[in-house]
Every structure is written in C-alpha cells, then in structure tokens.
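Before any comments, here is the structure.
Just one protein chain is left out here, and the rest sit where they should.
Read from first to last, the chains carry the letters A, B and C; within each, the first residue is number 1.
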Amino acid sequence: MTAEAPAHTPEHHDGEHHTSTGLSNEKLAMWVFLGSECLLFGGLISTYMFNKGRIGPDDVGPNDVFDIPFTSVSSFVLLMSSLTMVFAVSSIARGDLRGNRIWLTTTAALGATFVAGQVYEFTAFYSEGLGFTTNLFGSAFYALTGFHGAHVTIGIVMLMSLLVMSMRGNLGPERAETVEIIGLYWHFVDIVWIVIFTIVYLFPQ
Amino acid sequence: MSGRARGLVWLSSLLVIAGTIALIVVAIVVDKDHPLSTLSPVGRQGRDIAELINPIFIVAGVVFFLVQGAVLALWWRYRVAGSETGDGEYGYYDDDEFPDQTHGNNRLEIAWTIVPTVLLAVISVFTLVALFALDDVKASDEDITVTVIGQQWWWEYQYHLDGDTDTPPDFVTANELVIPVGVDVALDIKSRDVIHSFWIPKLNGKRDAVPGRSHDWVIQSEEPGRFRGQCTEFCGLSHGYMKMVAVALPTAEFHQWKNNQMTPAEAPAEGTPEGEGWATFSQQCASCHVVNGLTSAANRGGAADSPPDDWDIYGEHNGGSAGPVLTTELVAGAAPNLTHLMTRGTFAGSAFDLYLNAGDHIPYLDLAEAGTLNRGELEAWISNAPERKPADADDLRGMPARTGLSPTDIDNVVAFLSTLD
Amino acid sequence: MTVTDRTITAPEETLALPAGPAIAHRPLGIFTRPQGSEGWRSWLFTVDHKRIGIMYGAAALFFFLVGGAEALFIRLQLATPNGSVIGAGTYNGVFTMHGVTMVFLVIMPMAAAFANYLLPLQVGARDVAFPRLNAFSFWCFLAGGLLLTSSILVGGWFQNAPDGGWFAYAPNTGLLFSPSKGIDFYAVGLQILGIASLVSAINLIVTVLNMRTPGMSFFRMPVLTWMLLITQFLLLFALPVITVALFLLMFDRLWDANFFNVEAGADPLLWQHLFWIFGHPEVYILILPAFGIVSEIIPTFSRKPLFGYHFMVASGIAIGFMGWGVWAHHMFTSGVGPLSVAAFSVSTMFIAVPTGVKILNWLATMYRGRLRFTTPMLYAVGVVSMFTIGGLSGVTHAIAPSDTQQTDTYYIVAHFHYVIFGGALLGLFGGFYYWWPKAFGYKLSEAWGKASFWVMLIGFNFTFGPMHILGLQGMSRRIATYRADEGFALWNMVATIGAFVIAVGVAMFFWNVYVSTRNWRRAGRPDVGPDPWDARGLEWMTASPVPEHNFDEDIQVDRLDHFWHRKYGKDESGRVVRAAPTSEIAHDGSNTNVHLPSPSYWPIVLGGGILLVGYGIIYNLWLAAAGLVFLIGAIYGWILEPADDPDAAGHHDDHHDDDDGDDHGDPDGNGGPSGNGESASAETEEPETEEAATVG
Partner (left out) sequence: MATVTPDSPDTAHSPEEHASAGGHAHPSNWLYVKVAIYLALLTAFEVFTYFETVHGWGDTAIIIMLVIMMLLKFFLVVAFFMHLKFDSPIFWRLFVFGLILAMAVYMVMLTAFRFW
C-alpha cells in the first residue's frame, strides 16, 4: 500500500442495522436501564418504609398530612397519561403525525398536572409542619416522592423535545421507535408511582 | 533468560515462598502471646471461638497446600523448557507441540463441586452450633450488668450491680473495665456519638457500639489479669488511640474494688498543693469532669453530691455522667469520671500508662504501689491533651488544651488527682 | 529486553504527538462533528472503543501511582510504633483515599479498559453499541476521578480529603462528625463515577447482546467476554443501591435531612446495609474481569482449550448470583440479629464452591499442557496461587463467630489485598502484558516483565503475608499508630519493606513500557503480527495494533475458539496440525472503506459539565445550577449533532451510533464526496502498518 488514499471499495454488506437478537440497541438499552432503575426506586421505597415510623409520638406523621382524595386524583391523572402515551406511540407507528403531536402534548400536560399537584401537596404539607428536615418521615417522604417527581419532570422534558422535533418535521414514522422508547420510560415512571401510591399513601399507617 | 538464570529464579522464589510459609507458621505457633492476641484466649467465649476456628484453619491450610502444591507440580512437570521468547514459525509455539486437546470432564467437574460443598456443609454445621451457643449466654438478671458507652475516643462504664440498667448506675468509671474472675458479666453496649466497637480479644470477639442501639454482649475471664483491647470500628480522628483494658479480679478483690468505687472523694485540705490543685480543678476541669462528692452536675446547675444522674444515650437524659448536655453538643460534654482515677492503670482511652513499671501487676488495687505515677505523661496530657492524642476540641470532642495553666498549677492539679484513689 | 527483530518496515518516528491538521473546522460550527484520527485532539473527541479503552488503562495506571503513593505513606506511618510520619488526621484521609482510589479509580477502570478494548473485538463487532455514550462514560469517569483526587489538594494537603474510610459508615460521615468537605467529595465523586459505570454497563451489555458477529452464540463467546458481561450486570444492579445511599448521605449533609441522624430516631445500620448490598457485588466486580483474563491466558500458554468451558461460565454466573446474598457478612458484629448472622454466614461460605471450580479448572487446563511461562502466564498463575490464599482467608471470615475476632483487623486487610492485589490486580497486569502487542503492535520486554513480576510477587507476599499474623495478634485496621508494647513492630516493619519492594516492581513495569517502546522504535517498529502468542480469541484475527475498523469483514463464527480452529485442524490420525497459516486467516486491516462513527465534541463537553456540577454541589449550589444549565445545553448539542460529518469520508454507518435514534434518516447525514479526501487510515503516518495511529 502506498501513502495515497486507498481505493474505496464498497463494503458488500450495506449499512443495514441488523443485530444479533434482532432487537434494536436503543430499546434494549432502555429496558436494561429500567431493570437498573428497579433497584434505585426499590432502595428509596425501602428507605421510606424503614423510616416512616421512626418518629416521636408528637411528630408530624403520615396521618397528619396525607390528603388521600387529592393524591388519588393526581395518581389517576398520571395513570391516564400512560394511556395517552400509548396512543402517542401507536399514532406515530400508523404515520398519524398530527395525532402523535396531540397525544404527546396530552401526555406531557397530564404529567405536568401531576407534578403541579405534587408541588401543591409539598407546599401544603410544609405549611402543616412537615418539612424535609422535620423528622425521618419527612426526609424519607420527600426524598422518595421528590425523586419520582424529578423522573416525571425529565419525562416531560423529553416529551416536549419530541414535540418540538415533530413540529420541525424531524419526527416521522421512521422514528416511531424513539417515541416508543421514551414511552417505556414514561410508563416505568408511572408504575413506580403505582407502587408509591399504594405503599406510601394507602397502606394503613 | 538462560536456563541457568531461570533455574536460579525458580529456586530462589521457591525458597522465598517456603521461607515465608515457615515464618508464618512459626509466628502463629510460637509467637502467640501478644497482649491483644486472638490466638491465646483466656475467656470462655474467646476459647469457644478459638476452638471453632482452629480446625478450620487446618482445613484451609490443607486446601492451601493442595492448591499451591498443584501449581508448583504442574509448573515443574509441564513447563516447556528452553526459550520462551516465541520464535516458532507461526508465532509463539512450534507447530508440532500439541498436547491432548481435552475440553473438560463432567465427572471431575461434578466431583469438585460436590466435595467442597460437603466440606463447607460440615463446617457450617459447626459454625451454626457455635454461633447459637455463643449467642445463648445471657447473664441472669441479678448479675452485674455494665453499660458500656463508647464515645470519641474513650469508654465509659456504668456499673449496675443489680443488673437493672433502667435505674441510675451504682458507679461510673472509664476505660478500664473491672470484672470478677469466672463470672459472665453482661455488657450493654451503646454509643454517644458514632459507631465504635468494644473488643477485648483475649476474652471475646467484638461488638459494635452503635448510637441509638443497645447491644448485649457477655464477657468472662477464667484467670485474673489485665487484658488489652482496642476500639475496632473506625470512629474518626483518634480512633487509633481509643483503647481499653479489661481487668479480671478474684472475687474478693473485686468486691474491695467495687466498694472503693462507691466511696465519694474528699476535698483536700486548703493550703496544701492538693488543695490548690483542687481549686484549679474546680475552675478549669470540673465543667466536664465529675468527681463524686466534689463536683457533679452541680457545676452546671445540678445539686452537689448527687450521683451521676444521666445515663441515657439520647433523649431526656442527654449527656451521661457529665450532666445535661445541650443537643448541639451531642457528641461531647461527656468526660471520664475521675473519682477513682488513680485506680486505673491507663488513662485517656487507655492510650497512655498512668503508672510506670507497673507491668501487668495484679491485683488491681496495688497498681499505685507497684509502679510510679507516670507524671510526665499526665502533665503533658493536662497541659495540652490534643497534642498527645489528636482531638477536635473545638467541636467539643476530646479534651481541650489547658495551656493557660502554669507549671505549678499543673503540679498542683496532678497532686490533687493523685488523691483520687 | 527482547523485542522481536522482524524486518524493518518503517522509518523511525518520534513519539511526540503529531500536531498536524488533525481536526478540520467546518462551517456548521458546533453542530458538525470533528474529524480525523491523529493528534491529541483526536483522542479527546474519539468515539473509538479501542482508544477509549487505552485511555481508561492510562488513567487507571495514573491513579494506581496515586493510590500506591498513598499506600506507601500508610506503610511509612505504620513502620514503627508511635509513628509520626503523618498525623492521625492525615492518616485517616490517606487510607480512605487509598481505598477509594484503588477500588474505584484503579481496578474498576482497568477492568473497563479491557472491557472497552476487548469486548467488541471478542464478539467480532466494529465498536460498542453506543460509541458516543462510551466516550461519555470515559470522560465522566475521568471527571469523577479528578474531582475525588483533587480533594487531596484543595484547601490544603489532605484538609478536605474524605476521611471516613472507604465504606464511610454513618453517622461518622455526618456533618456533625466530619465537618470538612471530605465526605462531600466522596459522595459526589462516587456519584459521578457511578453514572459513568452505569452508562458503560448498559452500553456493554447491549453490545454483547446485540453486536455479536454472525454465529457468535452465547456459548461461543470467550470466557473473558462472559465474565465482563456478568460484571456489567453486577454494576447495573449494584450501582443504584449505592446511589441511593450516597443521595441519603448528601441530603443529610447538604440539607439537614435526618436519614442518619440518630437523635431523630435513625438507625445507622441502614447505611451499612445499603453500602454492602452494593459493596459485596462490588468485590466480584473487581475480581471477575481478572478471572476472565486468566481464563484467556492460561489456555494460550498451556496450548490447550480451557478445561470445562461451560462450567467456567456457569461458575461465573453462580458467583454473580450468590454475590447478592451475602452482604451482611461485613456486619457480623454490627448488631444484626443472630438469625441474619447465621444465614449470611452460611451463604457466604458456599461462594467458595463456584470459585473453587474456577481454580481447579485452571489447574486442569494446565495439566498435561505445554506450559510456557511467559510474563502473562506468570501473572495468571500468580493469580491462581495468590487468590486462593485470599479466598481461603475469606472463608475463615465467613465463620461468623470467629469473624468477631477478625473483623476490622489486619487479618481482613490481608484477606482483601490477597484477593484484590493477588487476584484482580495481578490478573489485570497479566492482561496488560498479554494484550499489549494487540493494542500497540509490539510486545513488552519479557525479561523486564518477568523480573518485575517476581519483584512484585515477593514484595506483595512480604507486605500482606505478615498482615495475617498482625491481625490475629490483634492489630486493628485504620489505626494511625500503635503502642510499642503491643508487639506489632516486627511484622509492620516487614510489611513496610515489602511495600517498597512492590513499588520497585511497579516502577519496573513502567520502565518496561518505556524501554520496550523505545527499543521497538529504534528497531524500526517491527511488526509483531496479528497473533503473537498463538492465541484463540477473535481479537487475534486482525492486525496489531487493531485497525480503526477492527475487522476487514464480518467473521462468520462456527464454534468456540473459532480463530484457533481456523488455524489448526486434525490429520487422519487425529493429531493436531496446522490447517492454514495465520497470515491467511487473519485480517490485515487493509479494508479502509468501512464507515466509522465520526468523533464528537460532546462527550468531553458533557464530562466537563458534570465536573462543574460536582464542584458546585460541594461548594456552591449556584455553580451547580449553572453547571446543570450547561449540561442540559450540552445534552441538546449532543442530540442535535449530525450523525455524521457531512464532509467525512465513507458512506455507510455500519451500526447504530446513538441511543436517541436521531441518526437515522438524518437528511444530510450521508455525506457527499469526501471533502478532505482522507479516510482514517489514509491519514496515518505509516500507511504500511497503521500502527502509528494507535500508538501515537
């Protein structure tokens, strides 16, 4: 070989994206990541369960602050955002870009409603005397729900980004999988809340 | 490398390995009797543990020699002599040197899965038996129970002669835990700040002192003696200097010691060096140190002469023997009760000897007569403790420097302390 | 200093990094991708798994010097009773940083070096699944490492170094008891390192699952690939646990939360559980890569296939599984109940079974082999021998009652240095010698290598052997000094001398690298050939150093040790004979038409952002907020970046580049005619061999 640029002989296997399992890398990565997230939320939930009762008799406890009807509604909102997310995925798979945009927006809006509810809840609790530093219940509660809220927020940001891409014409049916993957994340955040809602709010204290 | 040189390396390494092993064996067998050795137990629990582990050491030793022997034998037997730089035609090996290409042997694999499994199953049976037996030893309720409180970086012992840890202790001492020979003494191990670990290797294994928790432990010595210990959970700056001593006394002497401990101190006459020392002490030191009969929580607003009345770790009785402590001072404020300082052989977390030439002198009460006061160390301690033993005095952890004291003051204080026997 | 003196193929070159027109700047500004494969900038922006692997290795070696220097300070301080070389405060920082550095900044990144370099090669892939993310992992790791290490210096020598021990037990690490910034550095640093490892774990798992070359079924993968895969799974599931623990600690320290505030009713054992649920899998994260390396080296130099391949794989998996059920053996004295102690004691013991299977299979591989004790082989056999010692002392710890005597003594210190130094580190060093020719095109000197091995081995045994005795004699760990009358003086002195002998051995390794490189260059950079050891894995089936595109064409694998079986067959009598010369089988790296993912600015930018956030959390939350904004900007830059440089050569993206899928169907992604007219290999200084690109 000489110093000149070598000839470009085309590779015979074209740039086809085939993988050993036939599954896409991105989706596989997301599932692997979600497997890992189980341990993260598991740790936070156990920390909460371990600590919620470790408060003095006169301390602010779960029964003093929880407003179950309110939280039930916001939980329901988040639950339904999973449905709209599914619609977003199926619409883009069908090539229905308008529908996709509508459902993405709805999902993000429902998510935002949930986060807003959480912010409201936090301020209400705070005014009732439960701060992050008040006691172990407070610390554990805010840490757990705060982590979840952060996850939802990141999800909303991703949905909005998708929306912007879609508006600019960069989110066609060929990218349905991107939407699906972000959807997986979204659903995961939802199922985490299913667990949190039951364990944190509904379990008899 | 030439074959010769290689042989030399081979030989010398063998020698080194063999030598090391020999040294280890010698060290373990002959060199047993160290003050903290786990290999020469004196307490029943320590002995039980040793009896459990010694055969396991032997099993491990057998596996060790089998594996190392196999490595050496394979090396010796199957080594390809000659050049190892790999000038074979196709790379590293010449083409005709092929051993049998065995891929495996299921029977062998199963065998060497099962054999260790069985071996370990046997070991675990013994382990479990020993474990629950050791756990089972609970001193009866009326026996002496000592609440052991770790704090940065010394130990406090609160003696409950009736075994009831819910009432105020009969007396409080520090760093040297005195027990009667042959008796299982129950310990109730706690901490005032961070995690420590109480360990007198010759008597029993260790048990962590975890704040907010209370751990039961038992300690027993079959012979009289002074046994060294060391805090073994890393607890901050002076962890290395946080030691302790257990002293086992024959029953009669133990009672003598105990009765002495319950006697309050008396104020020295005014005008004497001791009296001067007491005056200085009451200004400079009594804010932290209790001397029963002389100082107490009084200096902080409590009643004089009252026995130390705070023994909880946290909660309403914040503080411990030094009296109420503000929560912001959680970690500090407690200081060793000095009422019978001179009956101890060591001070400041047993990091320093209180007496010179005392050796392992027994009985305990005679320590003062047997040795001479380690005056230099004590004076150095009083004038600048953090220099002798690192401390965080600003954060009220450890004893602050008293550099304001003149040499005479210190002499007087030491004279006063010498009366505390 | 034997360097194979092959035919001289190229003129002598200097090692200086070429400053040539490496990165061309083009009008799209930050949204173009950098280009080119030489010069230091090409390393900063590379997404090539091999270069990333090499950078991991280099960084790990650097940190090894740091951690080793700390170890030497420990040994100096402890050499004599009442030592006063460094004070107690500094000592606490030194041993904590030593432990943290060695575990998180030496062994783990060294393993990552091999994982990055070798995993794709061993499964016959062109690169990892997500090359840019891979680069990000490295820079993120480096950010975390530098942040942690900087704690030694900021605000004065060891004033702000973490000083709570590497497992940082609460509440000693709370603000009340540890008011310096040290624990903040610890928490933030480990958090950053955790992100790096987690991202890399996901990446490598997907790589192994998805990027295998045709025919490379799971049970045709080399054992190293298996062990690295298991390691990645352990990381995947263990890291979130310590993430939780570290967050709780940070919340306590930063915002007065109560998780470890005993006064508020907290139980400090929570930290211990969370730490060791992570911590025990972590120790297998440290050892499994080395087990994999040993499983590659021993067959090669025994000239036999690995004995009991399936059992080796299965035992690795078993170790990975069982590693999750034993964590409380670090807490036998901390007050967990007797039932827990019993359960964890027994479960711990049985880990000896799968590990023993490994040891015995290695021995069986050597049995009736043709053993050649090259340097890598010495290291591998060293692992078999030394790890066993550490493993056996591990089993004695598992006996819970006797562990109450051993825990937190030097007996434990001896145990874990035997398994970590004698197992993990020796294995990884063996790996350096073994794959060095693959990565750089020349072998390290055997003479220096062997000498350095023996010096290290002897020093190692003199350092840590006596610690068994010290521990049983009652010497506690983490004590800055000990009393003269405690009887520890002799063996401590021996250990200190041993440590300096190790240091000489380590220095000899670095010297070896230097002289071997020099000699090789002086000799005109002789070609070591694709397969210098007559080895078995696919990585040996391509040129050395590995060309940027790895393989000239996809390999169709038809069995375990595919490459070996292409080289050798059997004649009628069943004797093994050569079937074809290596040169015919191995790729020569001449296919320059493979399109590779373009380099990218963003991974390193993101790493910088993370560093900013890290310091911000420690010193000033406004800075952290600014860093976060920067970070988010960088993430969008990353996403918006075109999949390909429009000017770059080549046409087809050989595989997915990224996680976001943004690269598909990018309108102008498939670049037109190559503006600079260079492909990766055309730019190398030495067209003949392509070595320079990787070596420089």
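General remarks:
In this section, contacts are C-beta pairs under 8 Å (C-beta built on N, C-alpha and C of every residue); 3 or more make two chains touch, one makes a residue touch a chain.
This one's a predicted model, so the numbers in the text were calculated from it and none came from an experiment.
Just so you know, the chain we are not showing touches A, C across the whole complex.
The residue touching the chain not shown here, chosen from A:28, A:55 or A:143, is A:28. Within subunit A, the residues in touch with the undisplayed chain are 20-24, 27-28, 31-32, 34-39, 41-43, 45-46, 49-50, 68-69, 72, 75-76, 79-80, 82-83, 85-87, 90, 93, 180, 183-184, 187-188, 190-191, 194-195, 197-199, 201-204.
Annotation for subunit C: contacts to the undisplayed chain at residues 209, 212, 214-220, 236-237, 241, 267, 269-270, 273-274, 277, 324-325, 328, 336-340, 343, 558-560, 565-566, 568-572, 577-579.
In this section, only the chains that are shown with their structure count from here on.
Rounded to a whole number, the gap between the C-alpha centres of subunit B and subunit C is 37 angstrom.
Distance between chain centres (mean CA atoms), subunit A to subunit C: 32 Å. Those residues of subunit C lying in contact with subunit B across their complex are 2, 4, 87-89, 91-92, 164-165, 169, 171-172, 176-179, 262-263, 265-269, 300, 302-305, 307-311, 333-335, 338, 341-342, 345-346, 349-350, 352-353, 356-357, 359-361, 363-364, 366-374, 381, 384-385, 388-389, 392-393, 395-396, 399-409, 446-447, 450, 454, 457-458, 461-462, 465-466, 468-469, 472-483, 485-488, 491, 529, 531-534, 567-568, 575-578, 581-582.
Remark: subunit A residues 1-11, 13-15, 17, 19-21, 23-26, 28-29, 32-33, 35-37, 39-40, 43-44, 47, 50-51, 54-56, 132-133, 135-136, 138-140, 143, 147, 161, 172, 174-175, 177-178, 181 touch subunit C in the complex. Per the touch definition, subunit C reaches subunit A in the complex via residues 129-130, 198, 201-203, 205-206, 209-212, 216, 236-241, 243-245, 247-248, 251, 255-259, 261, 264-267, 270, 274, 553-554, 590-595, 636, 639, 649-656, 658-662, 664-665, 677-679, 681-682, 687-688.
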